[in-house]
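Only a single protein chain was left out; the remaining protein chains are all shown in position.
The block that comes next holds chain A.
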Amino acid sequence: MKRKLALILIACMMFSVTACSTGTETKSDSGTATEVPSKDKELNGEIVLWHSFTQGPRNEFMKEAADSFMKAHPNVKVTIETFAWSEFYTKWTTGLQSGQVPDVSTALPNHVVEMLDADAIIPINDVIDNIGRDRFYEAPLKEGTVDDNNYSIPLYSHAQVMWYRKDLLAKAGLEVPKTWDELFEASKKINNPEDVYGLSVPMGLGDLLATRFLNFYVRSAGETLITEDGKANLTSKAAIDGINYWVKMYKEVSPKGSLNFKTLDQSTLFYQGKTAFDFNSGFHIGGVETNSPALLDQIDAAPIPKINAGDETQGIETSNIPMVVWKQSKHPEIAKAFVESLYEKEKYIKFLHSVPAGMLPAMKDIAEDPEFLNNPTIQKFSAAVKVISEAVDKGTAIGMEYKPSIEAGIITSQSVIEEMFQNIVLKNESVESAAKVAEKKLDDLFKLAQ
C-alpha cells in the first residue's frame, strides 16, 4: 500500500512539472467601450502600465512620465511594472487567460496582431487624432490598423542596417560594400580567424536572426517571405539564392559557433571587435559604447546591400514599437490620456534621447526638430542616423509587407527557418529540398493558427 502511495505521489510530482504550465481557463472580459479622453473631465482612478524598458535611462524616463502625469492629475495613480521583452510575451498571454493584463502597455508589432486576434486591445484613433494624425509616418500607423481603426500608436522606430568597421575596411583597402557579392568578397578578405571574422551568420533556435538575414536578401530582391495571400515563400528564386548566399557566408567567413547564436551572442562579437560586419539598428551604437568605447570611432552604418548596385532601393525591415490600450482596462480614458502625455514635445524628445540614435521618432516633425537633432551622439553618428531614418521610412516588420498578419508572428517565432539552415549546414540537406520542407512546415503552422 505504501509503495502504491509513493508511486502515485511520484507520478504527481513528475507530471506537475509540465502540467503546471497549462494554466487555467477563464473567459476574457467582454470589453470596455472606447471613450474619448476629454481635457475638461477630471480623471479619477488607478491604471497599471507595463513596459519593456528595463535599461536605465528609458526606465527612469517612464517613471518620471508617470510621476508628472500623476502630478497633473492628482486623482490618478499609475502603477508601473517592467518586463524584458522575452518575459513580456509570456506575461500578457497568460495574463489574458486570467484577466491579469494592464490598462496600457508597450508592445511589439507581431504582438499587436496577436492581441487583435485575441480581441484584447481597443482602437485609439482618438489619441492619434488628438496628437495629430498627419505628424506620424504612415507605415508604422498602418501596422496596427484594421478596418480604419488604429489599435496601436507607434512610440519609436528603428530599422536594420549594415554596420561595419571603418578601420578594418581601410586596412584591407576596401570600399563599403553595396551589393551582396561585394559584402562576401570584403568579408572574405578581412576574415582572419580567430582574430577577426568577416561576418557572423547567426542560426540559433529560439531567435529570429536567420529569418532576419534571409529576409534582408529576399527583400533586397523585391520579394517577400510571406506572399500576399498569406503563404510561406521560401522556394522563390530570391529565397533559394538567399539561402545559398548565407550558407556560403557561414562556411567561408563566420565562426562555426554562430550556428547556435542568438541576438546577445551575435551582438557581443561585434561589440568585442571580433566581426567586421554586422546587421542591427542604431542600438548597436550604445552596445559598442558600453562594451568597447575605443571602437566607437571605428564603426558606421550603411544601407543593406542589394543584388545589383543599380537595383531600386527596397524597404527592408523596420521595427515600430507601439503603445496599446487593453480592452480589460477599467479606465481606458486614463490610459489614453497617459499615452497622449508621452508625445508632448519636450517629454518625447527626452525619451528618444535616452537611447540616442537607437530610438528614432515616429513623428515626422520631431525627426527634423533641431531640439531632437541637437544631441552629441546623434550628431556624431549623423550619417548613420540618416541611413537608418531612410530605412525606417521604407521598411516594415518581417512578413508584414502587405498587411499586419498572424503569419508574420509565426515565421519569426517558430525558428523554422533557423532549423532549415541548421539542417542544410549540419545534415548536408540540399537547399531546395530543405526550403520546400520548411515552407510546408510554415504553411501547416499558418493553418493551425487559423
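Please note the rule applied: a residue touches a chain if its C-beta (ideal position, glycine included) is under 8 Å from a C-beta of that chain, and two chains touch if they have at least 3 such contacts; residues count from 1.
Just so it is clear, contacts and distances are computed from a predicted model.
Missing chain, UniProt protein name, picked from "Glutamyl-tRNA(Gln) amidotransferase subunit A", "Glycolate oxidase", "Sugar ABC transporter permease" or "RNA polymerase subunit sigma-24": "Sugar ABC transporter permease".
Annotation: of A:175, A:194 or A:229, A:194 touches the absent chain (contact as defined above). For the options A:74, A:132 or A:257, the residue in contact with the chain missing from this view is A:257.
Checked against the full complex, the one of A:77, A:135 or A:274 touching the unshown chain is A:274. Of the listed residues A:174, A:205 or A:240, the one in contact with the hidden chain in the full complex is A:205.
Across the interface with the omitted chain, chain A contributes residues 3, 6-7, 10-28, 90, 93-94, 96-97, 114, 117-118, 120, 193-194, 197, 203-206, 255-260, 262, 265, 269, 272, 274, 413-415, 418-419, 422-423, 425-427, 445, 448-449.
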